[in-house]
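Shown here: the complex without one of its protein chains, the others still in place.
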Amino acid sequence: MCIAIPGKVISLENNKAKVDFSGNTVTVNTGLVDPRPGQYVLVHAGCAIEVMEKEKAEELLEIFADLEDFR
Amino acid sequence: MRHMVQKQKVMKGKDPMRITMAHGGGGKDSADLMKNIFGKYFGNEILDKMEDAAVIDPFLLCDMENKKMGKLACSTDSFVVTPLEFPGGDIGKLCVCGTLNDLLMMGAKPLYITCGFIMEEGLETDLLERIVSSMAETAKEAGIKIIAGDTKVIEGSGGLYINTTGMGHVPNGRDISAANCRKGDKILLSGNLGEHHACILSARMEIENGIRSDCAFLSDVTETLLDAGINVRTMRDVTRGGLATVLNEIAESSCCEMVIREKDIPVSPDVKGLTDILGLDPMYMANEGKMIAVIPEEEAETALDSVKKTVHGKDAVIIGEVSEILKGSATSDTDARVKLITHLGGTRVLDMLYGEGLPRIC
Partner (left out) sequence: METATVIENLKNYDGPELKLMEVCGTHTASIFKSGIRSMISPAIKLISGPGCPVCVTPAAYIDKCAEYAMKKGHILLTFGDMMKVPGTDGSLSDLKGSGASAELMYSPFEAVERAAAHPETMFVVAAVGFETTAPAYALAIEDAKKRGIKNLKFITALKTIFPALSWICENQPDIDGFICPGHVSVIIGIRPYERLAAKYKKPFVIAGFEAEHILAVIYDIVNQIKKGEARAKNLYENAVREQGNIKALDIIKKYFEEGPAMWRGLGTIERSGLYLKKDSPFDAGSRGLDADIKLPGECRCGDVIVGRINPDECPMFAKGCRPDAPYGPCMVSGEGACGIWYRNRKL
């Protein structure tokens, strides 16, 4: 139901952050998360809803690694 | 979105001059406006006559050397973009390039353009002058003359709308049409998708980025193709509705199917980032300086090499081909004609745009 995309935190101020999405800087509300500059946050409707463990490209490379063999 | 109309730059300490209803009255204020802004930038031997209509020598439409008449191409378009000025251009440059490109896509050499201005009260005259100057400069670069025009003033809050109509000469024997595609033809796209649309949205929503409109006239690309003797089937500029809509229109005219490869479709990272943020699809977003050309298979490589040497075609790429011509009785208009091979190797239909393509959360 929910388009949310990861962006990189550039700077923090009060309960907001400047987040970069491939060259687009958007101000995002950080009331639900506690990120550091340089970390990736998942942003939905102008709100950061979680801090990402790793960068998306890296995550996708590993996504099939743990799948068990087909029975 | 009226509230997002561009904040007009106001000079500190000075009230800017603005258009009023008097400027549309036909009296002294109108005459002054004509002289000080339009006349200053738009002069040429036809317009300067200031007659009720421009009168043109039809032999200018002839190929005098070979004594062949050729044909007249004519196109009209109206421009209502806000903000009026944006990174990479303004409504003035846009209204010339847009109409020029429509002529160029038919293989015409553009000759003349007319312009009709509807100005809302409150429009800053400095802004109007910048736009008129931009139009004149673009027309000069393109080698075309502005031969007729009109201005009106209406109540409002500083908006501006411009219509341009262009005329050009299609040389005898040239037949470029969306109905011409044949099986095996390659589809060439001249560069990155979505730039203009992304730039306008960014300006309206104050999203900081480096995206610039790709507003430009494409004569370098079209002339390169035609001068090289390429048997271009059809050309279309990728404007409202985006690439997907243009491909569907051509496929319908030619009654054919097309296959396009997602991995070959160029989108710059910052435009992709913006479309991700807003939930939009670059395939449906407008450009103002990109085109597609359908080229016979055996000429495609040559065509691509030539186009890549031009300024506006340097990022050109072959994105797919015409896969089938549909025979027999007319196919239902609900049948899908354009197939996309996705990044992962799956396939899906690439339909034309339905509705407005609104940014979503879901």
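For reference, chains read A and B in written order, and residue numbers begin at 1 within each chain.
Methods note: a residue touches a chain if its C-beta (ideal position, glycine included) is under 8 Å from a C-beta of that chain, and two chains touch if they have at least 3 such contacts.
In this text the structure is predicted, and so the values were computed from the model without any measurement.
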Which shown chains does the chain we cannot see touch? A, B
In the full complex, which of B:34, B:205 or B:325 touches the chain missing from this view? B:205
Which one, B:102, B:124, B:195 or B:257, makes contact with the chain that was left out? B:257
Omitted-chain footprint on subunit B covers residues 1, 3, 205, 257, 278-279, 334-337, 339-349, 351, 354-356, 358-362
List the subunit A residues touching the unshown chain? 1-4, 29, 31-33, 42, 44-47, 49-50, 52-54, 56, 59-60, 63-65, 67-71
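Convention: only the chains that are shown with their structure count from here on.
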Go ahead and note the Å separation of the Cα centroids belonging to subunit A and subunit B. 36
Of all residues in subunit B, which touch subunit A in the complex? 202, 207-211, 269-270, 272-274, 276-277, 279, 360-362
Touching subunit B in the complex, subunit A uses residues 1-3, 5, 21-26, 43-45
